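The complex is shown incomplete by one protein chain, all other protein chains being positioned as in the whole.
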């Protein structure tokens, strides 16, 4: 029997509405490199969703690509980017940022989050140093919404971070690989418009949120928009048939589809949490989004792995293991129900 | 009236057979990052087509990305890559190679091609110099098949290049963005198996030859295979849903589809050449593949641009203009017939 | 009154014997770029001192330059260098290693030192990971002898590190900015010959150990010697009048001068430690070399700063401050005696 896979949120293809448009438009002739009507309309829809007329929107293929482009475009050679120790750029991108010449400056995080006070302290120490030029200058702040641990920044937290970034002349960049799930979470109070106001740039993840592939980088602050297409081309990230990306985001941002299709995944994750709690199984961290982190005994882990696939997240105290179950826009209701029953039966 | 576009060979989506598999497999769950059955099978088919069991095949998203990865993975920091002056990496990739730290060392080309003798002379001069370490060491040779000008290397020319590369310890790399059209050209005598034998690595272009997007990098020489997936991830080129690429190449390399779908385009290009010659219009260069370069008077250019779109290639003597018409797997027969009639009527 | 400066060991010019040779040879004509008789003889003397005939010796200008050259020459693009958290490349070189594209992978250190067991654990975790290509591959180990904290690795510790490096195919590199003081310390059991045997490459610091400027990089392992002069030139580190460096190291390595001139500094540091202990002032760490780290009360710090300059090293518990006094080959006996008296009077 094939096991049901909850390892991550990019196991399936894409939302059927996207496939339909790809099919319908397949033999149209359009200009390349993003200069096509689909990209134009998708960008317009995203600007509207962000309530940010001045934003520039670029469609890129993947998350690491987007991160390295955004960061290397904005930093001066001797600057680094502040980031949580658990941050994706610090841990799971094979040194992609360093490969562009920049150090990732890590700060200890709490459940994936760092605070404005930490950034303030780091910057103050740097700028008060008499040998500052012997150390990497903090030049940017990188956050994820939701974080690697599935947690969310509040609007107030982002506003505080915005202020400290302004104070030290650093752009604020938000990695939104799973942004759809953040926007679809009831506890969330950060809208796209808030992001466009508080962050200088951020990306709206497609790959994990219904698209076949692709991320939409929103450069909200015009100060950082200049010449970005040169950067994209130079890093091998300018898709010849750019319309493939335009079509996907145009479809996702029509009729609020982007958030709607994530909402069910968040509800399913909540049901899973409920099931784990009901079975007396503790959860690691406070994720309210589509990632669930139960702490399993060996027997529990073994039992669940017979029918389900999940990720190993880390070791907990007393020999138990933190694992991750991920739901997505494509998770089937019957699979969640079966899993909940199996959890209850543990 | 919408004009018919012959500007390039990446104006449409993809071959319908590919869309069908994307549709059929859409809700399957598969492992990410190229570790799925489609990628495995596509790689197997490509190894077979290349008659090279030892080859490693990596599926990447675009040509510039593939070039920069292949080149930066193989060169030492102080080495550069030899290349025709017209070479894509030298002219149209925004310095992507230089951005990885390496100089592109250009050689004057003839209709897009460079010779083994030129490479030999360059290398001999370098290695005989008493101040060689003050100059960039030639570390690799880059060719395109077909070239930017649509011309082809013969098997004998590639064999000669292979020998000089071996002599100076340099890998030979072939950019096959339009390789399908080369393979489908009657004049061509270089098979995939020849490429796998004479080049150390090369890529089989998908984007321009029937795929939605994607290129298959074939590292034929095991000496250059080590750790390549790290490189891919670090440059932001490891597609999360790698199967999208696997599906495309699996479909293209089933039943010889890759070459078959390019054959018609080459025949159409030949018909166009015939039409231009018939109308007394000279052609620039010797391209036998899917690119046609007529030299037009202002009046001719104007007349054709009313119904057709083409690219400007350069200025010819006596005020005429070299333009490019490109056919592709997607070019419709009726459009070629109409264009041939309009050429005859010039 | 001018205060006496103990801030660091590069406050004065150079040993008078060096100045004398510079004077005597000033109007000689010699070939540039290190191809002169002084460099040849200095390299020969260093090979002899290291008992390593196969070693290649390169003369460079400064420590950061030497580190970035040695590390970027040996790593593949996706590899990083393991290093103590306090390591100079991790803290005080403005991201010089990252600027060459490589991540510095830090390990928690004890008084500046890391252990073979830590390196083993890090590498095992990397190579056992199923997603290893999503993370930076450990490709090299960087140590300092003495460390930033003035402590020393023993021969046994270096041998253990050598074994783990061999096991994982990583070169071992030792930063010897203050190597002269290590060699001159009675507790030290690591000779130059041991270094040449256990490390693949290391540098013999000149700037802090009697030279005007300059470091001698010893590439003991022939596997890493190829084409290094290209690297030097490319990074702007090939001194036109290379003989300036040759003269300095030729003079330092004649008659064992290099170690002899450091011996007095180590003895002076020991005297300072004795004085601090005698005054009931605790010392931070276990440095037996030319760096002394007393932990001072505000009053003590204030009192000493009236006549002496020292560095602030960090904050200790209970409001006291860790400071650093550094002796050097140039420290005058009367200054040490005065300082000892003033410490006793605290």
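Per-chain numbering from 1; labels A, B and C assigned in written order.
Simple rule for what comes next: a contact is a pair of C-beta atoms (placed from the backbone, for glycine too) under 8 Å apart; a residue touches a chain by one contact, two chains touch by 3 or more.
Here the structure is a predicted model, which means the values were calculated and not measured.
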Hidden-chain contact residue, picked from the options C:233, C:257 or C:307: C:233
Contact partner of the left-out chain, one of B:82, B:136 or B:262: B:136
Hidden partner chain, touching residue among A:41, A:92 or A:229: A:229
Interface residues of chain A (partner: the chain not displayed): 72-73, 76-78, 100-101, 132-134, 137, 227, 229-234, 238
Where the unshown chain meets chain B, residue by residue: 77-78, 80, 91-95, 98-104, 131, 133-136
For chain C, the residues touching the chain missing from this view: 4-5, 8, 10-14, 16, 19, 22-23, 25-32, 61-69, 93-96, 99, 207-208, 212-213, 230, 233-241, 244, 330
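Here is the rule we go by: only the chains that are shown with their structure count from here on.
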Chain whose mean Cα position lies farthest from chain A: C
Angle, in degrees to the nearest 5, of the Cα rotation that carries chain B onto chain C: 180
Distance from the mean Cα position of chain C to that of chain A, given in whole angstrom: 42
Intercentroid distance (Cα basis), chain C paired with chain B, Å: 50
Inter-chain centre distance, chain A versus chain B - centres from mean C-alpha coordinates, in Å: 34
Where chain C touches two or more other chains, by residue: 77-78, 100-101, 133-134
